[in-house]
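Only one protein chain is missing; all other protein chains are in place.
Naming follows writing order (A and B), and every chain is counted from residue 1.
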Amino acid sequence: MMLPLELRAASFRDIIKPLSLQIEAGPSTIILGANGAGKSVLMRLMHGLLAPSSGTIAWRRPGRHAMVFQRPVMLRRSALANVAYALRVAGEDETLAMGALKEVGLAQLADRPARVLSGGEQQRLALARAWALHPEVLFLDEPTANLDPSATREIETIIRAFDAAGTKIVMATHNLGQARRLGDEVIYLHQGRVVERAPVDQFFSRPASAEAAAFIKGELPWVS
Amino acid sequence: MGFIAKILCALLVALPVYGQQRYITVASTTSTEQSGLFRHLLPIFEKRTGIHVRVVALGTGQALDMGKRGDADVVFVHDAAAEQRLVAEGFFVERREVMYNDFIIVGPKSDPARAGGRDAVAALMTIAEKKAPFASRGDKSGTHAAELRLWKEAGIDPVQGRGAWYRETGSGMGPTLNTASGMNAYALTDRGTWLSFKNRGELGIVVEGDKRLFNQYGVMLVNPKKHAHVKRADGMAFINWLASAEGQKATAAYKIDGEQLFFPRE
Partner (left out) sequence: MQEFPEILLEGRLWQIVALSLQVSLSAVALATCAGLPLGAALAVGRFRGRDSLIVVLNALMGLPPVVVGLFVYMALSRAGPLGAFGLLFTPAAMVIAQTILILPIIAALSRQAVEDAWREYDEQLRSLGAHGLRAALTVLWDIRFSLLTSVLAGLGRASAEVGAVMIVGGNIEGVTRVMTTAIALETSKGDLPLALGLGLVLMTIVLVLNAAAYLVKEAAQRRYG
């Protein structure tokens, strides 16, 4: 068990101010915030793509964690080959690739060049690629921001399946509906600081901080 | 992608490996090659002996340097003074004089400098006096050396006119003739190159037949004591053949437009 992930006074330039945080096993965590709040940078710090300017970020134990980006980057190969590539890099059995494609409903597109797939299909492929590795933690950085509602629904279904299978979900989004549908807890980020952290229902019905309250109102102006 | 890789591999493998063939490397001059003599002679030699002759054509100075370095087996040039000196210094052995041809002075057919006739030295004197344009090879070649000897005999230092009427091209016979043709200038050239030269423009033969214009060819073997890898046996086969009755006959038989170019020595 690699969780919890502990951040101790971790900062990144002046985008993320020194913050201390623990990501526990279990509940799906939503990182919420306005554009420019630092959600993407925080996600990348946790996934290890960026090194903190100060402080530490440490897992309890080494393990596997994967990330799905807002725009998936696929290699110029078939869908199947993309998943196989990820397996090969991780030192796993490449024949597991087909199984992963089946899980996300892309089995019939296995031989299609990944780059000609639609946005929603490519994002599903990105999830299949992550699924194949059976990560303990799955980071998602605004995975449906570029997708239409039906594609968004498909992606959310898959994420829920990941969650049900025991994978810890950490997802950045500014889609409040999505946060409520998929999240168990919310971490609200404002100008590089964690301003509030609460279970999802409590966050939306009784936000404790003024910034969070303003954000929710701004996004849903019909809420008073 | 694999298809392209296969094609490239096939190409590399097919690259001619000429090492299998029996051959010697002969350093000679551009004027000799361009006269077409080798294309005439070498097939006869190869048929008789099975030895393929690879000719690298350079200026006389470069050809001799190539021999000194050991990058050739045989050297075949036309600068008797330099050849004999290098034999004395031990770089070459078995020198034979195998043929001679002649130089001519070409120039504008209208002959503005009144250089025409059978006296090469007198021609150069009047060319210098009238400051008529003259294209020189200026490249340390046998032809260039011959040209300088003639200027010396005329008591003239043509370098005085450098940039004005005396133009040094620093290149082979062909390019120098191209320049002369373009400038309507006089030039010293070997007859062989002239006969095959196609870009004559207004130029024609102005002086010929002067004994001082005769050009002696020598062939010699790179000294195996200096370079152990020299193909002594096959190199000597070539030298001996050139000097032999058959070789001499073949040399004399070479004609351009019915004119004989090279005259046997022996």
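Definition applied: contacts are C-beta pairs under 8 Å (C-beta built on N, C-alpha and C of every residue); 3 or more make two chains touch, one makes a residue touch a chain.
For clarity, every value in this text was computed on a predicted model and none was experimentally measured.
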Inset, instruction - Mind giving the shown chains that are in contact with the missing chain? - result: A, B
Legend entry - Residue in contact with the excluded chain [from B:Leu177, B:Val207, B:Leu221 or B:Ala237]: B:Leu177
Legend entry - Hidden partner chain, touching residue among B:Asn199, B:Asn240 or B:Gln260: B:Asn199
Inset, instruction - May I ask you to list the residues on chain A that touch the chain which is not drawn? - result: 44, 47, 49, 66-67, 69, 72-73, 75-77, 85-86, 89-90, 113-116, 129
Legend entry - Where the unshown chain meets chain B, residue by residue: 1, 4, 8, 11-12, 14-16, 18-19, 25, 30, 34, 38-39, 54-57, 69-71, 171-175, 177-178, 181, 193, 196-200, 227, 229
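Following the convention adopted for this analysis, only the chains that are shown with their structure count from here on.
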Legend entry - For chain A paired with chain B, centre-to-centre distance based on mean C-alpha positions, whole Å: 80
